[in-house]
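Yeah, one chain of the complex is gone here, protein chain that is, but the others are all in their spots.
For clarity, chains are labelled A and B in written order, and residue numbers in each chain start from 1.
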């Protein structure tokens, strides 16, 4: 058994923080622990990559941040967002998820039109002004760098566009709710290289306004677009630092082995 | 990657590439977080509350329904024994069924024996056919053939039971009459009708059970040099046995509870069957033909409710057996 002690975990000044966790642990079925005391801080308007092998707990961690794990697992510990511990039972998870959006591994647009995909949640929230909704459709599609490609087929089925476009549509759909944080769970793993690069460009542009936390298996991708990187191993956070430091000057042996081994 | 230097170069380059000029996002951007909202119930909370409530209500309704069916039928079925003081043992063993004559003439043995007889015989005949069809569909035929038989069984399920009864009445009964004499009504006619009716039930569940046998079992057996049939007999059927048994029990439950088709061909005479072609009566046929002729609250009516209770209990027993066999199969 390797030594799982943390080698380095970066912290930030309080004013720069967007989100932070303290001793976050996740148990499945009350027995199987997938995450152990993860304490991480996320800086405003940055992209943080979560890396690690399959089963390292990085996805579990990500899905806990907007309480998507509530139904399947027990999440212990604290998640601080705007001065609130949002892992408390009294938190309104629906409101929380409107502020912390999420994009998944496989593109999952609704089997509805492109327009309807974006406005669905807004309509459900009671927004009915058609002009306002149209504006939001255009803005969020522009923000997701998809507008030019789909502006002529807004009323066509979302399933008719390519996988890469579907994924950017999912981003647009998440942005339309106006979240502060975007959680991305291996958003490019189902995409071809061209779509991936488009997606990455989109994310880079979004950094000026949003805080993003992204799980990825792809080391190049992490180095290409992230500012900070956290390395997970067997459910523990081993190292958390600027992306440059993690990749070129890892402090821990396990981190170094993993990065050497999977870069290439 | 050769060494750290190379790695550094790649990463530096990648990070340099990050410095693309940020395209200005117009009005799009996060809305300021309303912290108050995070701790207060919202529209969604209420939606969830009502929606969930509706589904609980629906499921609750079904449960109340089942409980009240059991309660009502139980209450009326037990009246025979509680308020009319019929002896339970007498009820189960006496063949004297003439409830209008008083409490010593309430014996359901004829109906019980006949019900079990038609059920068992139908299952006995249907099972080999069902297994043969299921084997044919899963082990022998092409996909086309299997699809064809699938539609055949679905069609057989879909045919209403009165139609089966009518066919039994107009085809099977006259043939039996010709071959064996007598009226033609009786256990044999009912068995043949029920055979066709339970066949699709048993078949489709048997198909499921055979499909559930992992294919590596078959391959392993074939690799050992076993013939197709040896593989089927010693491996596939053996593994699938608990679930085939479940299928047969389901079929028997259907046969036991079938009312109209049986009532049309059984003869409806409360006589102990002395052979397969003598008219008799089952629990269901007696209920069907007599319920309208009795007055609520009288002994003849209560006696019929006792038959209904017996049917209900047997239905529960079949359910229990399915569970039991299912548990055995899991071990």
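Basically, contacts are C-beta pairs under 8 Å (C-beta built on N, C-alpha and C of every residue); 3 or more make two chains touch, one makes a residue touch a chain.
Rule of thumb we're sticking to: contacts and distances are computed from a predicted model.
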Inset, instruction - Could you check which of "Septum site-determining protein MinD", "Acylaldehyde oxidase", "Phosphate transport system permease protein PstA" or "ABC transporter ATP-binding protein" matches the UniProt name for the chain that's left out? - result: "Phosphate transport system permease protein PstA"
Legend entry - Contact set of the excluded chain (shown chains only): A, B
Inset, instruction - Quick one: say which of B:122, B:232 or B:270 touches the chain that got left out. - result: B:232
Legend entry - Options B:259, B:281, B:299 or B:325, residue touching the unrepresented chain: B:259
Legend entry - Positions on chain A contacted by the hidden chain, ascending: 66, 68, 94-98, 101-102, 104, 106, 108-111, 120-121, 124-125, 156-157, 159-160, 170, 173-174, 177
Inset, instruction - Could I get the residues of chain B that touch the absent chain, sorted low to high? - result: 44-45, 47-48, 50-52, 54-59, 61-63, 65-66, 68-69, 72-73, 76, 128-129, 132-133, 135-136, 140, 149, 152, 154-156, 158-163, 165-167, 169-171, 196, 199, 226-230, 232-233, 250, 253, 256-260, 263-264, 284, 287-289, 291-292, 296, 305, 308, 311-312, 315-316, 318-319, 323
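In this text, only the chains that are shown with their structure count from here on.
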Inset, instruction - Round to the nearest whole Å and give the separation of the Cα centres of chain A and chain B. - result: 47
Inset, instruction - Within their complex, state which residues of chain B touch chain A. - result: 1, 4, 7-8, 10-12, 14-15, 17-18, 20, 22-31, 33-35, 37-45
Legend entry - Of chain A, residues touching chain B in the complex: 81-84, 86, 90-92, 94-96, 99, 125-126, 139-140, 142-143, 175, 178-180, 201, 204-210, 220, 223-225, 243-244, 247-248, 259-260, 263-264
